[in-house]
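A single protein chain has been omitted from the complex, and every remaining protein chain is retained in its original position.
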Amino acid sequence: MSAQSLGLRVIPAAVFGRRARSVLERNLFVYKHIWIILFSGFFEPLFYLFAARVGLGQLVGDVRNGSGERIDYAAFVAPALLAASAMNGAVYESTMNIFFKLRYAKVYDGMLATPLGPFDIALGEIGWSLIRGALYAVGFIVVMWVAGLLQSPLAVLGLPAALLIGFAFAGAGMAATSFMRSWQDFDLVNLAILVLFLFSATFYPLSVYPPWLQLVAQLSPLYHGVVLIRSFTLGTLELTLLWHALFLAAMGSVGLAVSAFRLRKLLTP
Amino acid sequence: MKSTHRAAEPVDEAGPGPQNESNDRALVEARGLTKRFGEFVAVDAINFSIRRGEAFGFLGPNGAGKTSTMRMIAAVSPVTEGRLEVFGTDPATHGAEIRARLGVVPQSDTLDTELTVFENVYIYGRYFGLPGEVLRPRISELLEFVQLAERGDSKVEPLSGGMKRRLTIARALVNEPDLLVLDEPTTGLDPQARHALWDRLYRLKQRGVTLIITTHYMDEAEQLCDRLVVMDQAKIVAEGSPTDLIARYSTREVVELRFPVGVQERIGDRLDGLATRSEVLPDRVLLYTDDGDRTTAEITRRELAPESTVVRRSTLEDVFLRLTGRTLVD
Partner (left out) sequence: MLPVPLRVVEANARTYRRTWKGSVVTTFLSPVLFLAAMGLGLGSLVDRETGARALEGLAYISFLAPGLLAATTMQTGASESSWPVMAGIKWIKTFDAALATPVGVPDLVAGHLVWVAVRLLMTSVVLVVVIASFGAVSLADALLAVPAAVLTGMAFAAPVTAYTASTEQETRLSSLFRFAIIPMFLFSGTFFPASQLPDWLESVAYATPLWHGVELCRGAALGTDATLPVAAHASYLLAWVAVGWSLSVRSLRRRLLP
């Protein structure tokens, strides 16, 4: 219990409303029982990274970035995997989990009988998925560092970037979940996630695509996240990064607002 | 910004307390209270007022509008029309403050199945902003009170229906509410569990907690409620104490007769003058009378020869069926 109170003290109260914080605390309690799930989520990106390094890397050789520089393939893919895992974690937490709590476990009905309101719940849930995402991101960045895949100290900025990606997808995911009627709808979510994962300059530069497809790929929110983190770990800072960050921030904010609105409609008819 | 936040949670500062309202003022007051979902009218311009310290019942068949009314009182469902005041404030603008002083036992348990018994109450208390130091001793007391002290570390899933219900009540009491709202608290429980629960609710009432109960068990209403309203098709059709209602809408006693198949159908016209009111059902005949013995004597004199005769006291169930009819709802 003390570890939890400590964790909650570290999170500034100004960031999360006091009431939203109790929603966070609830999730901490839950994962105390099933920490293995939390822990195991860390491995999937590691497996992909290892596959990129020993497998695909040997087949592909080096990759050229925008300015024609040659980059080791694993160093190219790793930041994208960090971005993708931030997306995956946020989407899983904000879709399947929230749907379960909303429709089956009736967790929110219980919460709403207390002073908590729909906005507190939305904020608390998104906050929780950010914390979970941050744990994974820190772990992955450390692994990248040990594996010698960081080419710049700017890589520490990969953490806030991963959180931004998490915020964007948690907001959007939760908003989408509020419209879902059955578990079958999640097949669409999985499909969308897979498309984003595979086609957002994750495994190869966009230059592989014909020009029109390059434009389409830029609509992918994950693409913006990948560009952001890749610039930090490779140490190629540019002003255009602001645009990518802005895109993600806007996506998360709209998602959060829609979620709170929809939760109010669903839970307090 | 900060001050509004604090004001929203009176629990932390002053603790729950009746300082704001004087004793004669209603705790809940509804005038023309209406709830519509699209075209459907769930609650149709009802009036009622609930006083501090009483146990107030909403009776009615399924779909009568009880739960909708409860949800409006609990500030989780906006009022469509009319006026509703809870603790003298408007749920639309003071929802969080009202909920801070309420305990809610919903119709189906909303227990957190991913948490243990203790954690369910603890986390619920955290939703009210109560600090852990306050919660821990309070939860021990509450679990003791609902006879779950030994099950603190148990998961929710293996608990029996009655235990889950008692846990929900413990959870609803964690903020020491002034008003406890119970929506069909004993539906689906076995007799032992129901009586255990009634016992706990009775003790709460003695401690001065105001109770609002919906139920379709008449014995429950008679046991627990000081005053009740009967709802049917979104409206209140009667109001009073259980004895009032029986006096007003039924007779002191009821004689139940069974006749052989064939006789039953043709018995109707031979019952004239036997009772204040009579009712011929497919399986039996009910005679509402103030003196059961005199009625049975008269039956013998007329040589009606029923297969069986039972004289019983009138109950709230008779009132209920009279007011809301015998047709199945749902």
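Chains: A and B, in written order; residue numbering restarts at 1 for each.
We adopt the following convention: contacts are C-beta pairs under 8 Å (C-beta built on N, C-alpha and C of every residue); 3 or more make two chains touch, one makes a residue touch a chain.
Note that the coordinates shown come from a computational prediction; the quantities given were computed from them, not determined experimentally.
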Inset, instruction - Give me the visible chains that the unshown chain touches, in label order. - result: A
Inset, instruction - Check each of A:191, A:219 or A:242 against the chain that is not shown and name the one that touches it. - result: A:191
Legend entry - On chain A, residues whose C-beta touches the chain left out of the figure: 34, 36-37, 40-41, 43-44, 47-48, 50-51, 54-56, 58-61, 63, 184, 187-188, 190-191, 194-195, 198-199, 203-204, 208-209
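Going forward, only the chains that are shown with their structure count from here on.
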Inset, instruction - Can you check how far apart chain A and chain B are, centre to centre, with Cα atoms defining each centre and the answer in Å? - result: 46
Legend entry - Residue ranges of chain A touching chain B (in the complex, touch as defined): 1, 5, 17-19, 22-23, 25-26, 29-30, 33-34, 105-107, 109-117, 267-269
Legend entry - Of all residues in chain B, those that touch chain A in their complex: 5, 8-9, 11, 37, 74, 76-78, 95-97, 99-100, 102, 104, 106, 108, 110-115, 119, 122-124, 126-129, 132, 171-172, 175
